[in-house]
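Structure below; questions to follow.
Left out: one protein chain. Kept in place: all the others.
Our next item is chain A:
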Amino acid sequence: MLARDYTTSQLDVLEAEAIHIMREVAAEFERPCLLFSGGKDSIVMLRIAEKAFWPAPIPFPLMHVDTGHNFPEVIEFRDRRAAELGARLVVASVQASIDAGRVVEETGRRASRNRLQTTTLLDAIEEHEFDAVFGGARRDEEKARAKERVFSFRDDFGQWDPKNQRPELWNLYNARIRKGEHIRVFPLSNWTELDIWDYIRREDIEIPSIYFSHTRTVFERDGMLLADSEVVNRGEDEPTFEAVVRYRTVGDMTCTGAVQSAAGTVEQIIAEIAATRITERGATRADDRASEAAMEDRKKEGYF
């Protein structure tokens, strides 16, 4: 008789690890929440949460930090998905933070609400007394993230101290905090962009339409294609044109670029990504181009 082979596929290993992390949070924290933007990583995270607690409902609310500059297709998807799951959705509004005078809107051509989100996020965490916040960040995205823990400690001010992180060994996570502090939890830390897409294909998960190829009016800035929209400050020297594009990441319309692509199915997207030579953030995120340490600086302040 042949010996039984106990090899486990990479997606099964990653899924089991993420489920373990979610259950650990549900067991050890009083008020967790899951950041759900309608982007592909948070969609995968939500599916993992469904699996972790089935047949019980997901035992924590979802939260979205809404800049007011999001793609309408994504907001529609967000609301529909939350309703299907019967989940409570907390929407923290950047516009409300601006109206309350907590933050000041940027001006000029490159005005973006990207950085303002941090204040809105931290205010919402404090208001709802969330002690654990699930994020969909992956270590392969960006080099500051490559060194972040799965359980990432945040102090009273929501700040991350990269030089003073808790060691993480085996599958043991330290969940101890004082009141006012919280932990950002990244169950997809060890996933790559390709793993996310392979999983979306395997699980046949619905994603917003803007991930697939479509025709859109865009203009070019810094080698990126930005959508022509009333929330984006386009200069007279930035002419618009029609292009066949799709989005590799979903963020704010002001700083998320489209890529030219004819990929209309998940299979075609996977083929495209397998052949691509540029990282997803490098290709499509103006917010990371500010400086060599743009992400590290924002993360220290409390960004996602």
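In this text, a residue touches a chain if its C-beta (ideal position, glycine included) is under 8 Å from a C-beta of that chain, and two chains touch if they have at least 3 such contacts; residues count from 1.
We take it that contacts and distances are computed from a predicted model.
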*Omitted chain, identified by the protein name its UniProt record gives, among "Ferrous iron transport protein B", "ABC transporter ATP-binding protein", "TldD/PmbA family protein" or "Sulfate adenylyltransferase subunit 1"*: "Sulfate adenylyltransferase subunit 1"
*Hey, which chain A residues sit against the chain that's not shown?*
5-10, 12-17, 19-20, 23-24, 26-27, 50-57, 139-140, 143-147, 162-163, 165-172, 174, 176-178, 189-190, 192, 194-195, 276-279, 282-283, 292-293, 296
